[in-house]
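Rather than the whole complex, this shows some of its chains in their spots.
Think of it as A and B in the order they're written, each chain with its own count starting at 1.
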């Protein structure tokens, strides 16, 4: 049983302490724990990671491309600036879902440009920590479809 | 028990026949049926509608603002051109989720501008007919939160 990679970008390690009005009070550890529990129910292993380095995210997407069942990615600020991440996601086969905690469409204009969205299957925005859970539900079905 | 309004914009009545490579083969009736079933499980009534008229969508959002429990809206092409819809959504209180069947970020550039997204709570894009189901799951929780 291969894992779903859940990759988190820059500053997401601050979750729960940073601008809680926007991002909520759940920490990244809370999200990981909830996902693991849900993963067990859905029979999906979770490989949960965070980095502030664009290059790490590219490395991990490639790694997931080689051995993962799917990729859930919250690229944080790299959403808006990273073509490298776009290319990595474009290059790998497993299903891919992008998640954002806050509604990036209702914030600064520079958050409305995304280099990543065009390279994934689906995008879930603005539904808080629960967006990860919805993504995992959707991932279960995408994986099943691919395997059929 | 008040209803979740599920509002569908222009050309979504063609679903299942139009550009199936992009939009899939499920019809709007299929989606409605699936949502109703899921609604029963979640104890949510579903008020499911479709129109090609921007004004109808504005009317319905207002109606849902007065008596609905939540709004799930796929504004179709009006996503990109309707400030009237933006204003209507901004003006009403129930939780609101925007859904798109296809990944609008991976298509023509004019589909990347959204007037609606900034006026809703969350957005689910590119996950096909199942995006509606995910939206209903999320809506259940948003309604519960509001009521608490």
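What we mean here is this: a contact is a pair of C-beta atoms (placed from the backbone, for glycine too) under 8 Å apart; a residue touches a chain by one contact, two chains touch by 3 or more.
Note that the coordinates shown come from a computational prediction; the quantities given were computed from them, not determined experimentally.
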Size of the entire homomeric complex in copies, 2 being in place: 12
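Assume only the chains that are shown with their structure count from here on.
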Chain centre separation (subunit A, subunit B; CA means) in Å: 23
Subunit B partner contacts - residues on subunit A that touch it in the complex: 97, 103, 105-106, 114, 117-127, 130-131, 134, 137-138, 141
